[in-house]
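One chain of protein is taken out of this complex; the other chains stay put.
Letters A and B mark the chains in the order given here, with residues in each chain numbered from 1 onward.
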Amino acid sequence: MENKAIICRDLTKQFGDFKAVDSISFDVDQGEIFGFLGANGAGKTTAMRILCGLSYPTSGTALVAGFNVYKQQEQIKKNIGYMSQKFSLYDNLTILENIEFYGGVYGVSRKDIKTRSTELVSTLGLENEAKKLVGSLPLGWKQKLAFSVAVFHRPKIVFLDEPTGGVDPITRRQFWDMIYQAAADGITVFVTTHYMDEAEYCNRISVMVDGRVEAMDTPSNLKKKFNTHSMDDVFYELARGAKRSGD
Amino acid sequence: MKQLFVFIRKEFYHVFRDRRTLLILFGMPIVQIILFGYALSSEVKNIGITVLDNSHDIQSEQIISKIQSSSYFQMQEPSLNYPDIERQFREGNIKCAVIFPVNFGADLYTTNGAQIRIIADASDPNTATILTNYLNAMIADYLQQLNPNIQPSYQIIPEMRQLYNEEQNGSLNFIPGVIALIFMIVSTALTSVAVVREKELGTMEILLVSPFKPVMVLVAKAIPYLVLSLVNFIIILLLSVYLLDVEIRGSLVLLFAESILFIITCLSLGLLISNVTNSQQTAMLISMMGMMLPTLLLTGFMFPVENMPIVFQVISRILPSRYYYDIVKAVMLKGLGFRYVWKETLILLIMSVGLLALALKKFKIRLS
Partner (left out) sequence: MRIMIFILRKEFRQIFRDKTILAMMFVMPIVQLIIMPLAANFEVKNVNVVYVDHDHSSYSQKLLHKIASSGYFKLAGNPDSYKKGLKMIEEGNADLVLEIPPGFERSLVREGSQKVNLSVDAINGTKSALGGSYLRSVINDFNSSLDVNIKLSFRKPDHTPAKIIIKETNWYNPRAEYKYYMVPGILVLLLTLIGGFITALNIVKEKEIGTIEQINVTPIKKWQFILGKLIPFWIVGMTVFTIGLIVMYVIYGIFPEGSLLTLYVFAAVYLIALLGLGLLISTFADTQLQAMFIAYFFMMVFMLMSGFFTNTESMPDWARKMSNLTPVTHFIKVVRLIVLKGSSFYEVRTEFFYLIGFAVLLNGLAIYNYRKTN
């Protein structure tokens, strides 16, 4: 296996009779921006949790950053970053304190924490807010901050779970600029979303329906294949027959 | 009207989905009743006692066996000397010690008589007094046995009657207290948290924009808790009657009516609290800590209010639970009628109306 970021074979997660994730297989290359699409309830989040080491698969195999999801969860965690829908920065800590915490937890040296946080803060234009509590920031900034914190320790892969929920289009655009930058720096980006227009920004996407991967290719190839102009329509074609949609 | 029902039904769903809270809600009074009814009592029995018998004659042993066979005491290891006694006190095994001097039996019939020394652990002053009284009575009894030919002394014999509680049921007065507490928890705390939760989640705005009158929003939130409180109330009553053999002497109808009144008072309080804060944590802390503690201490079912400093007595008069407690005692346990409780009822009524009005006013102000 030549240094692929993520390798997945017949990965399954079953709860009783219910197969949340039904034997999915795919590879993600290093430095790729991989979009993981699907309706709510299709199994995206469950799959991602397995890849992050938060959950054991029922069967199948997966290697994340070269580590086994069954036996090497702790190694996986050291080498990935994560940002969830809820953003999860501590509201009652300042920006710098949040950075210091996560940096330290991931083993970034004190010196590097200092240098990188100054960088981070100036890149985001938040110099004046650095000592303010995160809770006082508007949503868009919190979200960009959360992403920066997620890649602060230069992980091999960063997992983003619906990162742009509830945010205006301009901020979304800025967010994706940050994602491009990270990918350019060599970080693999694994992002789930149900905004179909964001799918266009990815190198490759896969679409999950009812726990299975129903399509996987570049956005343009998929549009050609389904003879549509937008990812929205691609998705519609795939998900029409879905049994599970919505929570 | 139909819309109101739909709304109320949604509120019920919210409440019943939270299984854990429900479990505790119903479990708590049940456990409390069982504890108060069966496990706890202010009686004094099985208290550890040690004896230092320096005399070892028949008489001292007779007294010792009297103590041993008494259910008030649990005889622990006999002591050989004072340090032994001290050690047993410090180990927490005894609360009382009896010491017989040398030559106890012989000294009995001398003019000065024989001495018995009783040491009581006065950390808990009441227990100490009661224990000493028991021992005194036992010894007096023994003396009576020894002196059968002596003309018995003149005695006034008090005959005790336990009013309202002929069967000597442990701690009846706790029941009204338990009821009052549950109402406060369910109606005040839960209601306030439910409303504030809505505010925190942001769904309150949605409701306010709907065709509902704002008052209806509050009413709909409060109704499930009214029902919950009543169900709890019925459970407590059933338990008291069937498990603890308590008689409901007064009118059930009056009892229910008064309870509904008190529940409304608590609900109003909850609604008022929900208006002063936007955070669930604060609402919880105010209603549980802020209300609970005074209710527990100052309503009068745990500790007698008359013995407290004036400040507390005044605060006690402001607590709605105090009036409800008096009403329930009078109606349920003493069997008295409305004549006796009209004053308290009136006060509760005024409190309810006042709190409700205040809550509504604050709610409307927020909107504008």
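Methods note: contacts are C-beta pairs under 8 Å (C-beta built on N, C-alpha and C of every residue); 3 or more make two chains touch, one makes a residue touch a chain.
Predicted, not measured: the structure shown is a model, and the values here were computed from it.
Enquirer: Could you list, sorted by label, every displayed chain in contact with the chain left out?
Expert: Answer for the hidden chain's contacts among shown chains: A, B.
Enquirer: Tell me which residue among B:40, B:58, B:206 or B:243 touches the hidden chain in the full complex.
Expert: The single option touching the absent chain is B:40.
Enquirer: Just to verify: which one of B:31, B:58, B:215 or B:318 makes contact with the chain not shown?
Expert: B:31
Enquirer: Among B:9, B:56, B:317 or B:334, which one is in touch with the chain left out?
Expert: Here the residue in touch with the unshown chain is B:334.
Enquirer: Since one chain isn't shown, list which residues of chain A touch it in the complete complex.
Expert: Counting over the whole complex, chain A touches the hidden chain at residues 52-56, 73-74, 77-78, 80, 82, 84-88, 90-93, 97, 100-102, 104-107, 133, 159.
Enquirer: Spell out the interface residues on chain B facing the chain that's missing from view.
Expert: Chain B touches the chain not shown through residues 18, 20-21, 24-25, 27-28, 31-32, 35-36, 38-48, 74, 87, 89-92, 108-130, 132-133, 135-137, 139-140, 142-143, 146-147, 149-165, 168, 171-174, 190, 193, 280-282, 284-285, 288, 293, 297-298, 301-304, 306-309, 312, 326, 329-330, 333-334, 336, 340.
Heads up, the rule we're going with is that only the chains that are shown with their structure count from here on.
Enquirer: For chain A and chain B, what's the span in angstrom between their mean Cα positions?
Expert: Whole-Å distance between the two chain centres: 55.
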